[in-house]
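For this depiction, one protein chain was excluded, whereas all remaining protein chains were kept in their positions.
Take a look at subunit A:
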Amino acid sequence: MLLTIRDLTKTFPGTVALDGVRFDLAAGEVHALLGENGAGKSTLIKCLTGMHARDGGQIALDGQPISPGSTQEAQALGIGTVYQEVNLLPNLTVAENLTFGRQPVRFGMVSRRRMHEEAREMLAGYGLDHVDVARELGAYPVAVQQIVAIARAVALSGKVLILDEPTASLDARETETLFEVVRGLRARGLGIIFISHFLDQVFDLTDRVTVLRNGRHIVTAGTAALNRVELIHHMLGHELEMAEARRGVQRDGPAMLRAEGLGRRGRIAPFDLTVRRGEVIGLAGLLGSGRTETGDVLFGRTPADRGALREPDGTAVELRSPRAAIAAGFGYAPEDRKTDGIVADLSVRENIALALQARRGWARPLPRAEARRLAEDYIRRLDIRPADPEKAVGLLSGGNQQKVVLARWLAMNPRFLILDEPTRGIDVGAHAEILRLVGDLTDAGMSILLISSELDELIAASDRVIVVRDRRHVSELVGEDICTDRIVQAIARPDADPEGARA
């Protein structure tokens, strides 16, 4: 094995990002590393490239134990990385980018002639003969820039190449060009780690697959031996034993909201959706499939550019901005609570009162005593720890921060609450509490859109499950059909479910 990782462990305050993970990479193979957000892919890569110091475990390259302390050190050992966003300098020439930091020097000056020669040598074999190394890198398409970045990484390191979502901003033809380059490098004996959430590309390009979930190693298998359904099973998994599935019957309460052809170009194809009073609609799909985009459109975060959302009586709900959505009685707990949810330096009390205060307007402050009562009430009901309303929310653990964001919206008493991955990265106890809370809220008449990458969670909590794939609502499952197998099938092959499919 070219690279072996054993028992790799990395913890951050409040979470275990990697829990005894193992990973092998042979010379001359392309190995896919898969998992949802928070599965530990990035942390694994960062431990490997020296950006994080690991807490435990061994990494060996060519049988020699290594502990890179920086990206440069990892590069010197032979491990190079190319990220989704090309991290080269578009205003320098191709040659300058390729030789940056080690330009050939003659009499103390950079020798352009030798630099261009070296650059051309570096690019040989990448099918980039038409590229003029003296031109600015920014003048070439992203695919070319991406290949230049790969050429640079290979020249600098030369044993292990990590490609982190390299195709995210490429079209189909550019992707194929890139894949040709990757196959060429494989033939030259490099070990390549390929991270992507496009499963087609994984099946097209890779030799083996390793799946991580919640910081743990789930499976490593030959790509040819896996089918799509199995792979999605591994990624979304089901291991949490839920107490009992929800009633399992479709609720037929009165319709409360009706989306008609609502969509936004480039983010989510137009969809119809009826939200009934007191129901939980689950939204299932892989990362990047359009699940968060659906929530964003429904909350006015990225306003829809077509279709409408209507009340039962036909009047349109204005969804130009989050403020408009809030005025219509909506709430939204976003996926990334650190950047979009909490206001870290403010106290628990202030965070819980924030949305309420914003709706009241600046001139009508929520009296401090009332805000405190509110905070103490939710701290007790949601078991937020530590139970101190004046503690800065940034100092709380992830699960408790999530509860504070939930409390902020519950204090508003919305009629329609969108929860995007409400249980990601939080411990099992808090997980169950939040799902129980979802049940209580809908019993009280609130409607909830639950976006989740955990199938068990969706199955346990949802009355209906909408499946999204390729930024399109492809299927709706009700009643008995809400089970792991049906959801995974719908994610894998939308056509396999003719009665629910709606292209």
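Going forward, a contact is a pair of C-beta atoms (placed from the backbone, for glycine too) under 8 Å apart; a residue touches a chain by one contact, two chains touch by 3 or more; residues count from 1.
Note that contacts and distances are computed from a predicted model.
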item	value
Among "Heme/copper-type cytochrome/quinol oxidase, subunit 3", "NADH-quinone oxidoreductase subunit I", "Flagellar protein FliT" or "Sugar ABC transporter permease", the UniProt name of the subunit that does not appear here	"Sugar ABC transporter permease"
Touch with the omitted chain, as defined above, among A:Thr71, A:Gln84, A:Ser169 or A:Gln357	A:Gln357
Selected from A:Arg323, A:Arg373 or A:Arg436 as touching the chain missing from the view	A:Arg323
Per the touch definition above, residue among A:Gly278, A:Gly341, A:Pro389 or A:Pro422 touching the missing chain	A:Gly341
Hidden partner interface residues of subunit A, rising order	12-15, 17, 37-38, 42-43, 46, 52, 299, 301, 322-323, 326, 332, 334, 338-346, 350, 353-355, 357-366, 392-395, 398, 408, 425
